[in-house]
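Omission of a single protein chain aside, the complex is shown with its protein chains in their original locations.
To keep things simple, chains are lettered A, B and C as they appear, and every chain counts its residues starting from 1.
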Amino acid sequence: MAASGNRPFLTETSFRVRFAETDMMGIVHHAAYIVYLEEGRSGLGREQGIPYAELERMGFSLAVSDIHIRYYEPARYDDLISVLSWIEQVRSRGMTFGYEIVNTETGQRLVTARTKHICVDHNGTVCRLPHDWIAPLTSQPQAG
Amino acid sequence: MAASGNRPFLTETSFRVRFAETDMMGIVHHAAYIVYLEEGRSGLGREQGIPYAELERMGFSLAVSDIHIRYYEPARYDDLISVLSWIEQVRSRGMTFGYEIVNTETGQRLVTARTKHICVDHNGTVCRLPHDWIAPLTSQPQAG
Amino acid sequence: MAASGNRPFLTETSFRVRFAETDMMGIVHHAAYIVYLEEGRSGLGREQGIPYAELERMGFSLAVSDIHIRYYEPARYDDLISVLSWIEQVRSRGMTFGYEIVNTETGQRLVTARTKHICVDHNGTVCRLPHDWIAPLTSQPQAG
Partner (left out) sequence: MAASGNRPFLTETSFRVRFAETDMMGIVHHAAYIVYLEEGRSGLGREQGIPYAELERMGFSLAVSDIHIRYYEPARYDDLISVLSWIEQVRSRGMTFGYEIVNTETGQRLVTARTKHICVDHNGTVCRLPHDWIAPLTSQPQAG
């Protein structure tokens, strides 16, 4: 199933917080969550049939153009966390993703975020998302 | 001089891009700029008389609650870049900073951002910004 | 079973390479493997009954005193890799771990390493490994 209410292509990617991701406040450093969002996108791509590694092999990248992230509660070393990722919008030359990061065991909301991306080739020129890569999204029935 | 038009307490912090900050797209990874913003805040604190290390020694932290960052052009390994940082707002329990990251040599705009922070003690409890720490901001004449 | 030939308490910890861990050479940056080793130790601790998070809660840390790491082949974005970790030595005030990082799917050896650690309390004073934490290692039969 690819859809989930108003969070289309919702995908859950879970992993434990690494020690190296903590800072002297004793909690996860705020920059680490930006990498967690990327992990969420990687997980979504693999699960929804649009693997990001494949896009890179085709000669394209999804450059990040805008991030808005809100921090609610901190994660700590060894916490099991889940990055919930979904697709908010697909445009001809870009995509927007939505996210919620939660503590997997307590369900507590840690972070919400949105990231915008534009498709560029390996010279950095903006271009259309390759049809073959994005096709799995449009061919899936969107229940919900 | 502490003020600069509508960018009060504007501070410039410059350094070179590290090799480790690049990614397989050949450019600086987008998460690295979050650390650059933090470097900008550290530079501003040192220069404006409110060093962040001092706040930590007093038992407080400025936890990040919200980041909005826009990416315009990529930086590359060995580029000299400047983080322009200023204070957008000081509240009783928090602060908001504004930023522009530019290529120091060309002046090209790479990133703009805003970060919001709340003051917490080392138990994570929200509290007022300590007066002694923040005093240098209010005692400085704001030309502009 | 806790032992495996001359690699006592051998533990396998597997995960995928993150995009953020690559550099402009198109491969995983060499510093990322240091974090992978730490992930291996975390996995070993959880699996062998000596969770590192528990040692931290008891007021102690295993400070790294020495790392020797050899790089054979690079890992790339999205590769599934396995950190094989084992205990080379337990001393009263420290431990030594051995590692081999391999590509999980091909078995290709990427890295070998050894790390030495000393037990310190939260003031940085060297001290004995707490008996309660290390006990599970000594009570396990060492077949092999």
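A few notes on this one:
Everything below uses one rule, namely that a contact is a pair of C-beta atoms (placed from the backbone, for glycine too) under 8 Å apart; a residue touches a chain by one contact, two chains touch by 3 or more.
Everything quoted here is computed from the prediction, not taken from an experiment.
Contact with the omitted chain, checked across C:Leu10, C:Met24, C:Ile50 or C:Ile81, is made by C:Met24. Counting the whole complex, the residues of chain A in touch with the unshown chain are 19-20, 22-27, 29, 31, 76-77. Annotation for chain C: contacts to the undisplayed chain at residues 24-25, 30-31, 34-35, 38, 56, 61, 63-71, 74, 122, 124. In the full complex, chain B touches the omitted chain through residues 15-16, 18-20, 35, 38-39, 42, 51-53, 56, 77-78.
Following the convention adopted for this analysis, only the chains that are shown with their structure count from here on.
Chain centres defined as mean CA positions place A nearest to the mean of all protein CA atoms.
Centre-to-centre separation between chain B and chain C, using Cα means, comes to 35 Å. Averaged C-alpha coordinates put the centre of chain A at 28 Å from the centre of chain C. Centroid to centroid, with C-alpha atoms defining each point, chain A and chain B lie 25 Å apart. Annotation for chain C: residues touching 2 or more other chains are 19-20, 77.
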